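With one protein chain removed, the remaining protein chains of the complex are shown where they sit.
== chain A ==
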Amino acid sequence: MKKVIVLGATSAIAQATVRLLAARGAALYLVGRNAANLEAVARDASTRGAPKVEFRALDLNDCEAHASLVERAWQALGGLDGAVLAHGVLGDQAESQRSWAATELVLRTNFLSAASLLTELANRFEAQKAGTLVVISSVAGDRGRQSNYVYGASKGALTVFLQGLRNRLAKSGVAVVTVKPGFVDTPMTAHVPKNKLFASPEQVARGLLKAADGRKNEVYVPGFWALIMLIIRSIPEPVFKRLKL
């Protein structure tokens, strides 16, 4: 990935990824909501060696703007060969249960906006028969649990969408990489007490880029989540529904 658009560039995982990409000399187009924060990330990236860094402040929930956003990024970097989708919200399960508006916001941010962006990007990458789409999903999408099934559903839908997209783009040589982090120590989880399962954003970023370089399909980062989720997925539903997970 030499010309990369990063969506949700001010998220902790995206920032760590941007640093690694910058150190490798990738040109970057950064998108996020807050212009001042985005500029801070952009300056950091260019000081760390990115030859070109452009940024644009935008609320990615505005799907109408996606086509022109991708076009602008394409023009700015003279084409794209990589995309990292890192935007997302954790939401509040209790709030979502009370309010459709809260549920819809989670689904819109984590799934609908991603699907819209991926539609734009996939068509361009398919046409040029090259490129890598790296998308941050979550272990939470592997099985619905009472404690966060709205977030889980948004990520589960994203994971399935990516499976289909990967299937479609395989013949064009476009890689679709699904990254499933477990718990990550970021501002998104600032309110959660930390334990040994938590990974740092840097750890996740390294795993993400390794998966992208290896054109992997689905990866868990850190890898031990593959085992944990295998167990969680294997619990029979009659048992699972009685568990407090």
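In this text, a residue touches a chain if its C-beta (ideal position, glycine included) is under 8 Å from a C-beta of that chain, and two chains touch if they have at least 3 such contacts; residues count from 1.
The rule we apply is simple: contacts and distances are computed from a predicted model.
Asks: From the names "Dihydroorotase", "Cytochrome ubiquinol oxidase subunit I", "FAD-binding oxidoreductase" or "Ferredoxin--NADP reductase", which one matches the UniProt record for the unseen chain?
Replies: Hidden chain identified via UniProt as "FAD-binding oxidoreductase".
Asks: Any idea which of A:Arg24, A:Arg48 or A:Arg145 touches the chain not displayed?
Replies: Residue touching the absent chain, from the options given: A:Arg48.
Asks: Touching the hidden chain in the full complex, which residues of chain A are there? Just list them.
Replies: Where chain A meets the chain not shown: residues 34, 36-37, 40-41, 43-44, 47-48, 187, 190.
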